[in-house]
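Heads up, this is only part of the complex; the chains shown haven't been moved.
Think of it as A and B in the order they're written, each chain with its own count starting at 1.
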Amino acid sequence: MTRNDGRTIDALRPISIKRGFTRSAPGSIYIQAGRTTILCTASIDDAQPPWMKDEVSGWVTAEYNMLPGSTSPRKRRERGKTDSRSTEIQRLIGRSLRAAVNMQALGPRTITVDCDVLEADGGTRTLGITGGWLAMADAVASIAGDLPDAGKVFRSSIAAVSVGVHEERVLLDLDYSEDSTAEVDLNVVMTGEGDFVEIQGTAEGRTFGRELLDQQLDVAAAGIAQLTAIQRETLGDAWPLAN
Amino acid sequence: MTRNDGRTIDALRPISIKRGFTRSAPGSIYIQAGRTTILCTASIDDAQPPWMKDEVSGWVTAEYNMLPGSTSPRKRRERGKTDSRSTEIQRLIGRSLRAAVNMQALGPRTITVDCDVLEADGGTRTLGITGGWLAMADAVASIAGDLPDAGKVFRSSIAAVSVGVHEERVLLDLDYSEDSTAEVDLNVVMTGEGDFVEIQGTAEGRTFGRELLDQQLDVAAAGIAQLTAIQRETLGDAWPLAN
């Protein structure tokens, strides 16, 4: 079986990443998988969020937004309020990125990762996590001089990918047309060491049994291993974790 | 190991259910697990949602809300806007309940399931699904005379439960104090036949490997089997599925 774009069922889309895409934010990653394109920026505020009571820890939060021109037809700008899909996605991104960080080592600071989707062709939430972690790494590096032990801020790297089931086959990294027809939709977030950070699986057209879940998890793990390698290559010497 | 309330690690909390708790909505289920108490009402509107273009199918939507007095300290009423946690939860409940329904057999109607939490002590989202399905069953029964084939509206029963990991042990159906200290939090939604509808697992304090995931899924499946039996007993002759 060949897919629309000629990929095999267990292949990622081609990925392109530019570090320092803008200079206004200390972490600024332009990340593209196929046609899905996201600008992930990470900003650091020297203050805890107001609700935090412990005085030594930091926090990581995320916002997700699709630019109106990122889809066709144009998506109405979320100005009245954040729509419920975006709310759900940005909570997922925030939780996932927080799992990567040692909040004591970060100290009383807030990292905000903004994932602004420039073009949407499926898999925006997982690509936002993969790119957002890179932006966060660059942002933390920019303040390394202010941190007592910068080497301990990251507990792990984090990457994410989607898998789906279509006509009984498990597909890796679905584009929009595949996502629309998939019967099961599973988003997996893992550390570079291969542990789970978050699993979200939804039966879209049919419920699914344990065996099919296991197959999907295998395919996802292999995809995330490739993404981790790309992240490592992108950062090079700036990789923030022990080798 | 005994838990706060004396349960074994794989036991559900005691469950109490009252059908027809109020008469204003055709489905009205008061459901209690330990101290967590939810009023699930299901209302039916003889119209499709405005965005639906196919003219013969129905739709199921859910709303989730915690009453201000359901927690201590009091939770500020969500009047300005739905908070992001509630948004995420009601999307989960809605997707899960939709998986149970054959939309063609329902016809051009909208079922709205409201899960209003009267007292919150952990597990509100999963208990809302378990109770919401019962409210939906009673609401559909109330219009059976208007449906060409009422027996085909439900594709399956749906129930849900949480599992968590605490000090390397897997616990079923966490209460609030257990949930606060759990290292992994997994919500599982399954059909009465034991297929998955939704899986949402989050590393809270530590990431987790495949083996631990497998253990949690086993414990969840056993819990859901018990909940399905309770649902079946609650509805008795009103059980809307074959057998």
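Going forward, a contact is a pair of C-beta atoms (placed from the backbone, for glycine too) under 8 Å apart; a residue touches a chain by one contact, two chains touch by 3 or more.
As the structure is a prediction and not an experimental result, all values here were calculated from the model.
Participant: Of the full homomeric complex, 2 copies appear; what's the total?
Facilitator: 6
The rule is simple: only the chains that are shown with their structure count from here on.
Participant: If you average the Cα atoms of chain A and of chain B to get two centres, how far apart are those centres in Å?
Facilitator: Here chain A and chain B have centroids separated by 28 Å.
Participant: Show me the residue ranges of chain A that touch chain B in the complex, using the header's touch definition.
Facilitator: Per the touch definition, chain A meets chain B at residues 81-82, 84-85, 87-88, 90-91, 95, 99, 156, 190-191, 193-203, 207-210, 213, 217.
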